[in-house]
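Here the complex is missing one protein chain, while the rest keep their positions.
Our next item is chain A:
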Amino acid sequence: MKKVLVLAEVRDGQLRNVSLEALTAAQALAEGGEIVAGVFGADAATHAVTLGHHGASTVYTADHTALAQYTPDAYVQALTQLIELASPDAVVLGHTAIGRDIAPRVAARLGYGLVSDVTSVEAGPVFVRPIYAGKATQTRKFVDGTIFITIRPNNIAIGAADPTKTAVVVPVELEIKDLRTIVKEVVRKTSGKVDLSEAKVVISGGRGVKSAEGFQPLYDLAEVLGAAVGASRGACDADYCDYSMQIGQTGKVVTPDLYIACGISGAIQHLAGMSSSKVIVAINKDPEAPIFQVADYGIVGDLFEVLPLLTAEFKKVLV
């Protein structure tokens, strides 16, 4: 039996899915032991009910002015103090922008090992993680010290909620000082859009999209499906879209339920970033394009003809 600490993350007032996935991973690690969660921010306590339903027996809440806007210094100090307070046998974070930024630093501060970007927790415990952007898989174990992992969003199925379970809320006072970073501005380019790494459906465009405007039919379909829109390196290099949309070995790795590749030939470096998607649809003019070799369903045709038809079909059944 182990005690496991999960740091839950709130974005736009909502608990992130990956935090519930982290609680599920924590249950596998706890082996019947205790799960505690930490949440930062002014409305932290409002999330305690959900965290309780998903297995946390205690929720530590920390409201501090320095935690209102993310900075590594503030969050590293906060998480370190939380770990010292809870003294867990294992710590689980989401492999998000925040998780990947603070986990290595906290690990270094406390002299811990860290296994990042875990997609599955197995008996042992042994941790499964993709390497070479999913071209291969590695399993890792800890040989010394506290277990510390970050988990990749969208890979560990969230366990069923138990509404009879509740968590005790424990507000904690944190000491945060000597902040070395000032955040001047946050430009929300993704507001209203679905986050690529957590999206259940991803539609992405390659060189076949031909221009920035060429992404419009992809966005039209994305709206109907509640999907995120991504791109291949070819499309990004050609300046059709922002690099933040790039999927591949350089860029983001995505594992949605449905991936629709439009005008993407399927270079190895792109396939590495999306071939673990559950179902892949390829739309391409070239029947020889390598993308068809990883696709579950393929349509050989011009994406500018296919996508409007597909959007209309989905509208018929979904709206």
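Going forward, contacts are C-beta pairs under 8 Å (C-beta built on N, C-alpha and C of every residue); 3 or more make two chains touch, one makes a residue touch a chain; residues count from 1.
Keep this in mind: contacts and distances are computed from a predicted model.
Note on the omitted subunit: UniProt lists it as "Electron transfer flavoprotein subunit beta", one of the names in "Phosphonate C-P lyase system protein PhnG", "ABC transporter ATP-binding protein", "Electron transfer flavoprotein subunit beta" or "Spore germination protein".
Which of A:Val6, A:Ala22, A:Ile156 or A:Met245 touches the hidden chain is settled by the complete complex: it is A:Met245. Screening A:Thr96, A:Asn155, A:Ser232 or A:Ser265 against the full complex identifies A:Thr96 as the residue touching the chain left out.
Only one of A:Ala108, A:Val168 or A:Ala212 touches the chain withheld from this view, namely A:Ala108.
Interface with the hidden chain, as seen from chain A, comprises residues 71-73, 76, 96-97, 100-105, 107-109, 111-117, 124, 126, 129-145, 180-190, 193, 195-197, 201, 225, 236, 242-246, 248-251, 253, 257-258, 267-269, 272, 275-276, 278-282, 287, 292-301, 305-306, 309-310, 312-314, 316-318.
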